[in-house]
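Okay, so here's the structure we're looking at.
Removed from the display is one protein chain of the complex; every other protein chain stays in position.
All chains are identified by letter, namely A, B and C, in their written order; residue positions are counted from 1 within each chain.
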Amino acid sequence: MSDLSVNIAGLTFKNPVTTASGTFGYGEEFREFFDPGELGGIFVKAVTGKNRDGNAYPRMAETPSGMLNSVGLQNKGIDHFCREIYPKIKDFDTRVIVNVSGSTIEEYVEVAERINELENIPSIELNISCPNVKLGGMAFGTVPAMATEVTAAVRKVYKKVLMVKLSPNVTSITELAKAVADGGADAITLINTLLGMAIDAERRRPVLSTITGGLSGPAIKPVALRMVWQVHKAVNLPIVGLGGIMNATDAIEFILAGASVIQVGTANFIDPMVSVNIVRGIEDYMKRHNVGAITELVGALRTD
Amino acid sequence: MSDLSVNIAGLTFKNPVTTASGTFGYGEEFREFFDPGELGGIFVKAVTGKNRDGNAYPRMAETPSGMLNSVGLQNKGIDHFCREIYPKIKDFDTRVIVNVSGSTIEEYVEVAERINELENIPSIELNISCPNVKLGGMAFGTVPAMATEVTAAVRKVYKKVLMVKLSPNVTSITELAKAVADGGADAITLINTLLGMAIDAERRRPVLSTITGGLSGPAIKPVALRMVWQVHKAVNLPIVGLGGIMNATDAIEFILAGASVIQVGTANFIDPMVSVNIVRGIEDYMKRHNVGAITELVGALRTD
Amino acid sequence: MEIKKFVQDLRVVQNIRLNKRHFILELQSPEKFPLILPGQFVQVLVSNSPSTFLRRPFSIHSVDYANNSLRLLVQIKGEGTLHLSKLHDGDSLNVIYPLGNSFSLPATRDVLLVGGGAGVAPLLFMAKLLNQDHIHPTILLGFRTKEEVSEIEEYSKYGTVLVTTDDGSAGEKGLVTDHPVLKGERPAFRKIYCCGPEPMMKAVAKIATMHQIECEVSLENTMACGFGVCLCCITPTDKGNERVCVEGPVFNVNRLNWGQEEK
Partner (left out) sequence: MEIKKFVQDLRVVQNIRLNKRHFILELQSPEKFPLILPGQFVQVLVSNSPSTFLRRPFSIHSVDYANNSLRLLVQIKGEGTLHLSKLHDGDSLNVIYPLGNSFSLPATRDVLLVGGGAGVAPLLFMAKLLNQDHIHPTILLGFRTKEEVSEIEEYSKYGTVLVTTDDGSAGEKGLVTDHPVLKGERPAFRKIYCCGPEPMMKAVAKIATMHQIECEVSLENTMACGFGVCLCCITPTDKGNERVCVEGPVFNVNRLNWGQEEK
């Protein structure tokens, strides 16, 4: 028997396969396809302080081996989450981790504090790719000092496992990773979407209502792998890796590059069963390569 | 008759379609497929001060809708270029522009000075994505002050049209664009490759000898379009746009986003005739949309 | 009502070319079909085209429970539909189904179905269901040209068929909204089901609203997932931004904020 279990800052996952925030809803819809209990964990859609309508339609553009989205954190806010969503997901037989967003440090802190009280949520993932409304719209995740500050502020009130999800739209991902490590993060999630744009040449208009949006899918896999590898070498924190994972081979690549846990995102849209199939594919790989425990593969890329 | 001619800082191109540095050799090989005179121009492979062997094999990895390369500026140096290459390409019936690289400001300046003397080379494209060996390997193109400095140094000795090609691996592309504008650039080329990585899960090794490499092809088109659009709005300089252009529709998208000239890169590998076909496709589009002059489309994206 | 969804390899049993731009794909399941309702759709994986990354949504045109087969009526638009048009009997196609809500049953017998282009797809299925309730609807179908007029015999089984063509080469000339049944003083219907290009649906909705006729439309917003998890397909409704793939694709027009911002 292969041992698929992994551990991030003391939090164990039965296997390293989880689903990415914003691509799995709150897990509800997927119960029509499979039991979420087969996964290591699920990262649910971003929760903010108040209700957000998100951006106007159109919010999606297909691109070569990928897609752009500009959903814009549509959610009903933390109150609604605690009252309506939490009861439905709290007994999933898997790790349920909440993606936390905000436009001010106070908002991040408020949401984190509330989620800290929810017994069956063992961890949050701070999404610091949002623009900081107080600081002129520059994203928290692009300025190291801001990244440290928001992480430290949440760290003060949040007592469980604190993951911070970084934006890839930066000159130096290792600098940002160090910044959130300084702020007290327990783990780093890499990567969120790349900022991109699509144009409809016939109508001479942007495809998205917001003009630009976030690029995800296999197109970004090379960039994501590179960042996981760079951060793995530079920072001594566990990594949650994602970006374009479509199958077990992709997942193994991220693990070899240094990810302890991987997330499946856009691939869920194309095959709702993909995450479960990836669990099985990882097992096959381990058998074929005679790997007893998946942890042996974390960061095990040979570069000699 | 549609007017396809464009103009960058006084330099006219018979049409906006050119080929990207490093993907077209010195134009020699393509003469077996078509007459380079059908294109607006060609940007030849990077030239440095001295001979460079480039990186070890393997230098290439296929990725979803794209590829990684780590060729590493293999070329025989500026002496060899002036003596052996220039005579062969100087009478092409198209704009021949040389991509100039270096590891020190002195190297950039030396190469630019030499090319300034070559009568039939009307312009150079400074490739500032290379690491600055004196400044600890940080790329010139990622630090605004360094970008300004190298541009200004070359500007002093180079009297013809000076284009500067930016790296997309930065937090703010507009900041870099402004930096090279301050340095005296006549035009900005966007974008060079995204830094990425590929892993062979079976061998548990990186695919490239250099571990990381440059991502090109359709996968990066959304990022490239976004950067062209951002710079077009922020900086008052003509733009040469590229990144994943595979057909005339892609080319039109870059023009609508703000590019006066476009470059075809990786697509040349898949279809050596593609650049000529793009010229024809642009003409078709103009007829279909009743556009008299291609310049009417530059930056003509409707965002109201 | 919660209907179980399937991700299945369906077998192409027929690919019938109707005209230059339209074809019918008949797909068979290896298993017994679940209950499928008119207005629901499927998400098709076009796996042999390098330029289709996401699935493609298509309304269910008709269902044959005896054979566990369903039909799609497809218009060739881009790479994805072009590839589908080339499928042969025996080919396999991965499909997620059934997705979305459905048309509601009418509280009246005075029913009009209006469709344009590939938007006619779900109406055949709906007409058949209405017949089971002994309702014989009027079916108004808009086509570009005479050449594209098709399946009239099929529709005629379930209702009175009226046709318009853009160029007048068959039926009335003009758009569906130019047809006398909709243009007249007071259309003789209490319920309209409409499906087609958005401008057409908006025009029909306007007429319906003016005459206080209940009207349901089926939206075709672009989708990434098709089963409610990505929030890409939303439309503004009286309850905020709702998902067209789950809360729709069928909406009563009085729930849509239509007519406020036209492009």
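Everything below uses one rule, namely that a residue touches a chain if its C-beta (ideal position, glycine included) is under 8 Å from a C-beta of that chain, and two chains touch if they have at least 3 such contacts.
These numbers come from a predicted model, not from an experiment.
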Visible contact partners (per top-of-document touch definition) of the missing chain: B, C
Using the definition of touch stated at the top, determine which of B:Gly183, B:Gly217 or B:Gly241 touches the missing chain. B:Gly217
Hey, which of B:Pro16, B:Gly66 or B:Gly102 is the one touching the hidden chain? B:Gly66
Which residue, B:Gly77, B:Gly184, B:Pro272 or B:Gly299, contacts the hidden chain when the whole complex is considered? B:Pro272
For subunit C, residues in touch with the removed chain: 47-50, 52-53
In the full complex, which bits of subunit B touch the chain not displayed? Write them out. 22-25, 29-30, 32-33, 45, 53-54, 56-67, 69, 71, 74, 217-218, 266, 268-273
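Note that in this section only the chains that are shown with their structure count from here on.
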Given subunit B and subunit C, the chains that contact each of them: A
Kindly indicate the chain pair that has more C-beta pairs in contact than all others. A-B
Mean-CA-position distance for subunit B and subunit A (Å): 34
For subunit C, give me the residues that contact two or more of the other chains. none
Residue numbers in subunit B touching 2 or more other chains? 65
